[in-house]
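Input: a single structure, listed below in structure tokens.
The complex is shown incomplete by one protein chain, all other protein chains being positioned as in the whole.
Moving on, here comes subunit A:
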């Protein structure tokens, strides 16, 4: 492969990492509180707000049921509003974040629901406020599950990022399509696939290790 192609692969890898990292960060900033709220706001629960829960649940489902490629195109006006442009790597972060947020919210919700209700009762018996229960009990106890959920979200986002080529988002997936497929360069295609595999493997084992470290439920010898 020519040095130009190698440079392209390096640049694409950097683009992918940039898009995925920023989208994960923003998605977590919104998705984490959203997930906690979804997990605790049904009728009779800690932050009981059944209406808000139902409305947000609907919004989350609507976003999640829209195929990503359609979402990317459908929210172009919104992307332009937020990023100032609808094409390019930075603009691609907008649809990625929009897709990541409800995904992360559901993963966080599932992790928080796994927390033993006995712990919530114990905290209530101590005189904890709902906010204290969330901050001191629910999130710390759900952390191993949240970390694994975020790992899953990052892996999914790496896959999603291949699609943002349609709006000039760049990245490894886009490179694979344009060079590997459309220009018949199987070596580029193979390289892209290998880099993606390495990325996903790396993210997964990092996430697994982190989750194990924060999981104090496991007895260490």
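Everything below uses one rule, namely that a residue touches a chain if its C-beta (ideal position, glycine included) is under 8 Å from a C-beta of that chain, and two chains touch if they have at least 3 such contacts; residues count from 1.
Convention: contacts and distances are computed from a predicted model.
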Exercise. One chain isn't displayed here; going by UniProt, is it "sulfate adenylyltransferase", "Transketolase, C-terminal subunit", "Rubredoxin" or "Methionine ABC transporter ATP-binding protein"?
Worked result: "Methionine ABC transporter ATP-binding protein"
Problem set entry | Contact residue for the chain not shown (choose from A:61, A:132 or A:201) | A:132
Exercise. Among the options A:33, A:57, A:88 or A:140, which residue touches the chain absent from this view?
Worked result: A:140
Exercise. Per the definition of touch given earlier, which of A:42, A:124 or A:178 contacts the omitted chain?
Worked result: A:124
Problem set entry | On subunit A, residues whose C-beta touches the chain left out of the figure | 116, 118-119, 121-129, 132, 136-137, 140-141, 143, 214, 216-220
